[in-house]
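A protein chain is absent from this complex, but the other protein chains hold their places.
So, chain A:
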Amino acid sequence: MGEAIVITSGKGGVGKTTTSANLGTALALLGRKVCMVDTDIGLRNLDVVMGLENRIIYDLCDVADGRCRLNQALVKDKRFEELYMLPAAQTKDKNAISPEQVKDIILELKKEFEYVIIDCPAGIEQGFKNAIAGADRAIVVTTPENAAVRDADRIIGLLGSSHIESPRLVINRIRPNMVKSGEMLDIDEIIQVLAIDLIGIVPDDEHVIKAANSGEPTVMNPDSKAAIAYRNIARRILGDTVPLMLMDQKPGMFKRVKKFLGMG
């Protein structure tokens, strides 16, 4: 039986889909059998970020309503044998599916895959309830902005009253220079407010935008700092102890991290 992890944030645009795509790919890179599920019905993006948009035949709603079998709806990744994606429907909205239906589908997927990564839509309504219904664990994504931290706090509160225990935090899009000059919330400050375990920090990286536009997850490119950060998070999900990435931009620092990971 595999494990289902929901990637959520409350606020939109903090990098849920990017995180889902990269963690899914990073876990596949580490040899795990992974399925990513897009629950953002009506505003699906995961397929675009993964570059799999043109391969979609059936979607989540088709499976839920019994128009196809689960296996028929799964889209196989073009890079990895063991990486699949279950796309969301684009022509419907969040109310087209119920938490129970999602739960059943995730349960089915967990039988076949080691990790099921669920990409949650923004907001706290039906879409959020759908996304967390089948999850065993949660990763909350935030950015070092007050608004994002506020929403993450709200989400952690809602997760606390659900079946999911102790969610973990990813702080995305950190700009070391701005943190140093005090213009950006620093990591300790965020953790102090949210009071949950940190599972990783991801630096702001132009590669991420480039990669998302070309349908190739950043994590494939070992020259990107964000890619290393995502790989580290994936290893922490597997239970490895990986030290937090240092945010200093000293030359050579990056190479040392790479060397540490055996990729240099």
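Basically, a residue touches a chain if its C-beta (ideal position, glycine included) is under 8 Å from a C-beta of that chain, and two chains touch if they have at least 3 such contacts; residues count from 1.
Note that in this section contacts and distances are computed from a predicted model.
Asker: Missing chain's UniProt protein name, "Probable septum site-determining protein MinC", "Cytochrome c oxidase subunit IVB", "Oligopeptide transport system substrate-binding protein" or "Lactate utilization protein A"?
Answerer: "Probable septum site-determining protein MinC"
Asker: Who touches the missing chain here, A:Leu30, A:Val193 or A:Val242?
Answerer: A:Val193
Asker: Kindly state which of the options A:Ala88, A:Val102, A:Ile156 or A:Ile174 is in contact with the chain not pictured.
Answerer: Of these options, the touching residue for the absent chain is A:Ile156.
Asker: For chain A, which residues reach the chain that was dropped from this view?
Answerer: 146, 150-151, 153-154, 156-158, 160, 192-195
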